[in-house]
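What follows is chain A.
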Amino acid sequence: MRAPLRLTLLILLLLLPLHTMADWQRIEALKNKVGTETPQTSGLQIGLPLVADDGASVPLKVTFNGTLAADEYISGLYVFASQNPRAEVIEFAFSDAIPRIEVSTRIRLSETQTVYVLAKSNQGNLWLANQDVRVTVSGCLMTDEDGTVTEAQMSQPRIALPRNPKAGEAAELRTMINHPMETGFREDSQGNLIPQQLIESLQVSRGDETLFSVTFNTGTSANPFVAFFLDQFDDLTFTWTDQQGQQLSETR
Partner candidate 1 sequence: MTRSILLHKRGLHKLLLATFFASAASLAQAEEFSPAQVQLLAAACANCHGTDGKLADAIPAIAGRPVMVLEAQLQAFKQGLQPNTTVMDRIAKGYTDAELSALANHFANVDKH
Partner candidate 2 sequence: MSDNANKISTSRRQLLKGLGLASLFPAISACAATGSSQASAGRVVVIGGGFGGATAAKYIKRGNPAIDVTLVEPNKTFYTCPFSNLVLAGEHQLESIGHNYDELKQVYGVKVVHALAQDIDPVAHRVSLSDGQTLQYDKLLMSPGIDMRWNAIEGYDEAAAELAPHAWKAGPQTLLLRQQLEAMQDGETFIMSVPGNPFRCPPGPYERASLVAHYFKKHKPRSKILILDAKDNFSKQGLFTAGWQAEYGDMIEWVGLSNDGRVVRVDAARREVETEFGTRHQAAALNVIPPQKAGFIAERAGVTDQTGWVPVNPVTFESTLVKDIYVVGDATVAAPMPKSGFAANAQGKVAASAIVAALAGVNPLEPVWANTCYSLINPDYGISVAGVYKVQDNQIIDVEGAGGLSAADASDSVRKAEAAYAVGWYNAITQDTWGTRS
């Protein structure tokens, strides 16, 4: 009895989009990435809360399960926030060794806005998805309560491998590192701009081969957390590099 009513409402909702996909073209960085291609609209899923109580750390999960041709694999995922001071939030790059395209992280959202995710394959095909998030407390502009600025040094790298990994079976790994990810948009209690200090990237490799890498940005939450999938868990090196060129490496 409920189904017909819900279906009607769903159809009505689909007929009245809150905004058109063309809105993404106003984001310069996204528009450039897309170029002259026409992105597909299905196959890419965004997991984001509809309402974020705290814009400083909004959990994001991106999953790709669209159709790929033989020898085609997803080589990159790019996340954009339409209203953030800088639209680029975070980027993921995949080798063909990645068994499942599913990544989780935590991002900053300055206000209620639309988050766009672009997926690109090694053959140049594109997929685009978006979701609106209502933010009740801005993630970007709160000053420190006592005016002190946290030291911008990478520390406490953490890696969690799956508990009973089986070679050949895709399973999730988690990584996290402590760092304030100073955006350069904040002011201290005296009103001075706190200089930008970010971790630039995380690289996961085996020997010479880079399996997976992440490019962070001002829209990445402090203490960057990244979860992703592998199906071989031996001989891994995790390297974080900050804007000063400093590196922190861990092996597993």
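As a selection rule, all candidates are chains of the complex that A comes from, given by their letters.
What we mean here is this: a residue touches a chain if its C-beta (ideal position, glycine included) is under 8 Å from a C-beta of that chain, and two chains touch if they have at least 3 such contacts; residues count from 1.
Source: prediction; values computed, not measured.
Participant: For chain A, which of 1 or 2 is the touching one in this complex?
Facilitator: In this complex, the candidate that touches chain A is number 2.
Participant: Show me the residue ranges of chain A that touch candidate 2 in the complex, using the header's touch definition.
Facilitator: Touch residues, chain A against candidate 2: 1-2, 5-6, 9, 49-51, 53-54, 56-57, 59, 134, 136-137, 145, 156, 158-160, 174, 176, 178, 222-223, 225.
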